[in-house]
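As you look at this complex, bear in mind that one protein chain is not there, while each of the others sits in place.
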Amino acid sequence: MSGATVIESIASIPSLLAAADAGPATVAGDGSSFWWTMFIPLLPLVAAALCLVQMWVGEKSKLPAWTTVATLAGAFVITLIGFINWQSGFASVTQVIEIYEWIRLSWGEGAGQSFVANFGFYMDGLSWLWMLFVTALATMIALYASEYMQGDPGYPRFFAAFCLFVFSMSCLVMGDNLVLLYLGWEGVGLCSYMLIGYFFRKPEAVAAAKKAFIVNRIGDLGLALGLYLAFTVFGSIEYSEIFRLIDEGIAADGTALSEMWQTWAIPLLLMVGAFGKSAQLPLYVWLPDAMEGPTPVSALIHAATMVTAGVYLVARFFPLFVFPDVPHYALWTVAWVGTLTAFFAATIGMAQYDIKRIMAYSTVSQLGYMFAGLGVLTSAGAVFHVFTHAFFKALLFLACGAVMHGFAGQLDLRRLSGLWSMKGWRIVSVTMLVGCLNLAGFPLITSGYFSKDMILAEAFVTPGGQIIGWILLLTAGMTAYYTFRVFFRVFVGPEHAEPGDDDHGSHDDHADDHAHDEAHADHGHGFHPHAPGWAINTVLVVLAICTFLAIPTYFIQKDDKGWVGSLVHESTAYYHSPYGHHKSDTGDKDAEAVSLAPAQPTTVLIADPPHGAHASEHAHGGTFLGYDPHKAMYYVSAVVGFIGILLAAWFHGPRGIAGLFIGGRTEAATCRMDGVASKLGPLPKWAENKWYVDEFYDLVFVKPLYVLGHIFHMIDKLIVDGIVNLFGSLPRATAGGIRPSQSGVLQSYATGMAVGVGVLLLLVWVVTS
Amino acid sequence: MTATLLASMGETGIGALTLYHYLFVSAALFGIGVVGFLSRRNLIIMFLCTEMMFQAAGLALIGFGKYHLNHTGEVFVIFVLTIAAAEAALALALVVLLFRRKESLDASDWASLRG
Partner (left out) sequence: MDAIVSPILLYLCLAIAGIGSVLALPRQKISPQLIGGAIAVLGFGLALVLIGLRSVPETLSDGAANPFAGDRPNPFFYVFALIAIGSALRVISHPRPVYSALYFILTILSSASMYLLVGAEFLAFALIIIYAGAILITYLFVIMLATQAPSEDEIGELSEYDASAREPLVAVLAGFLLLAVIAGQFSIGVTQVYRRELGRADASLIAEIPAKVDRAFERRGVYAGLGRMELGELADGLRVNPDRVSLVVSNEAAFAQSLTDERVSELMPAAVIDAVPRGGIVAGSIVSVQVPNDARADNLDGVGWWLIARHPMALEIAGVVLLMAMLGAVVLARRQVDLGEEEKIRALRTLADEVERSS
């Protein structure tokens, strides 16, 4: 959107508002008084434009960072105000805010004969929640990046892409139609590509960016097909219309949805898109490589926000996923793929040495948790996990980034040790500990514990989810192990640090420009790590506090499974599991809520167990070894987490902290695990090499495609180009042949003319007689 | 003898003349004009040959005019005469100019005009 269009759209707000007032209210909420929410996406867009301008004028100062921080903070404040307004005035009402008419096509009068895509927002609990943590995290991470990216020649470029990302993410989340969703979806993909490939002089970064983009294309194909199919079924791409129809259980032409194959096909296709964007099996391979981008990007895009877009998509279309009386292939697939991804990524994460990469695999793993949560029907649990994970994973990444920043790109946990006791690194160490505890699910004092519990418990409750639950439980233990492996190796133990190859993973062509770079220009024993400054520390501390603040949200509005659950309740993602123990409490309320929020009626779902094989078990949920999973899981997962942490301490811990940790590691590079690993045969080696999935993909997909590409290239070059060139060379040859006839001698032209006329007349004669 | 001949020409006074007589002579003159235009190198002769082709056209027009029992053919011969006169005036002026430039009337000398 250009600046002119922005101004134009601002100028035309009053008329648009009038139009919105006049139009029939398709949903309960008329959001026309919320027109100013358009500044949520608009401010980042303006900031992106400003950063671009600064890029062109070659701004060297930190101005782009402050522009970004200020506008993103503004966006956050607007989001907050909007949210509070919504909570107080429009609770349980979905607002559709039409900003301006973007696309309007029509080729007939009836349903499905027009195509309307407004630039409008569909603000329900889900959107508000997402926007809150997206803008909040974006603001903080921008602040962090202002210090982290200091001295980089692409400073304004970074922030331009950063702001564009926030804009795209807002479109994705807030958009009130599928086209805007798709715009945002592709927009975040593009920004992700640009930011992964930010250090474009580094071949790995370029390769990773391409990989991310191409793998995402596969998912996006599914999404696009899903959107087309949805349009053909519902005759509209506007959420309000689609969810109204789903609520009534009919398609645009009046056919019952339960009799249409599209009803189960659309979720499947949407799911493919979600798997691509959220790095699930088998499309997860891009995310670990995406760590080639600057760490703030990893924290914001590849941990907290963009990768949760898949979860958002599934949650947004949850009513379709759980639509009664049709096969639930998609839901089943989501559950199992999420579970297997969680487990699989955890196994890889246990054997990695690059701390950022470990965090990447843990992200994949946690995303798997979220999908598993959706699959076992606890959309509230999944979304709560998204919420808590956003904070603590951003925190973890930023802490890792601080380490990387300070140690010249060093990320190998074997070459770093004892940061806790190094000067200036205490804040990083403490916040890292907070993040690790969250990720490991340390009981009671971490938000990660509660969100993970919700998913685990629901897995055991849901019929058919027992195995899922056990795998997830095992994964929880593994998560705790590898998380604390990082912590014990890097932050405690003997002080040791080797600098990395370059300055925080970027190119080193600006090494001489800055004092701190000169300090470690002589790599080796003279190396002095530079501790993070105020911006990084502030952000880390704020994020750490945020992870704690997320805990109480679990306890308010307990009936709705916490504050996040209450937001989900007021969104399309709401689904009341018929197996949950809150059923009797809230059954009546749900029946009311159906008419207000376009959520799925509870009553219909009871008749339809999503995992069809267990039809006999419905109405009363499964148990955990005979106990109510919701209660038992508090203890079980706590124990599992403890075991994971203790194992990490045993294998990787330093010698004698409080006499409890008996790891006895005295060197940075060696630990007790090495001995154990050598007895496990090739398994650790395989895990370290990511189970050779990349190599497998390379062999099965990339290489054949490469060969195919070359074949097509040759076909293109020889046949297609040949034909095209023939059209060029044929006239040239012909012209070369007849060029001598242009002799300039008048009579030779006249001869041609005479012969021509003669032949023409002859032809006329022959033809007519 | 002449009297007999004239008497035998029939009531019409023109004997057995068909349109084709005129058209054939016209075609012959035209063909000869074309041959001359194509083969002679003198610019003036070439223009003379175009005049011959005009002449052939005039003959054909007269024949057709009489065949159709009206004077349109003759009117157009007048038109052709006008064109021929105009053409002669301009062409000859050009020929004179060209001759002044190269001191030659050879059409091939101007082959460089091909560009």
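Which chain is which? They are A and B, in the order written, and residues in each are numbered from 1.
Please note the rule applied: contacts are C-beta pairs under 8 Å (C-beta built on N, C-alpha and C of every residue); 3 or more make two chains touch, one makes a residue touch a chain.
Note that the structure is a prediction, hence the values are computed from the model and not measured.
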item	value
Sites on subunit A contacted by the missing partner chain, in the whole complex	747, 751, 754-755, 757-759, 761-762, 765
For subunit B, the residues touching the chain missing from this view	5, 8-25, 27-36, 38-42, 44-45, 47-49, 51-52, 55, 58-59, 62-63, 65-67, 69-72, 74-79, 81-90, 92-97, 99, 103-108
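Criterion: only the chains that are shown with their structure count from here on.
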item	value
Interchain centroid distance [CA atoms averaged], subunit A/subunit B, Å	89
Of all residues in subunit A, those that touch subunit B in their complex	742-747, 750-751, 754
Complex interface listing, subunit B residues touching subunit A	34, 37-39, 41, 46, 107-108, 110-114
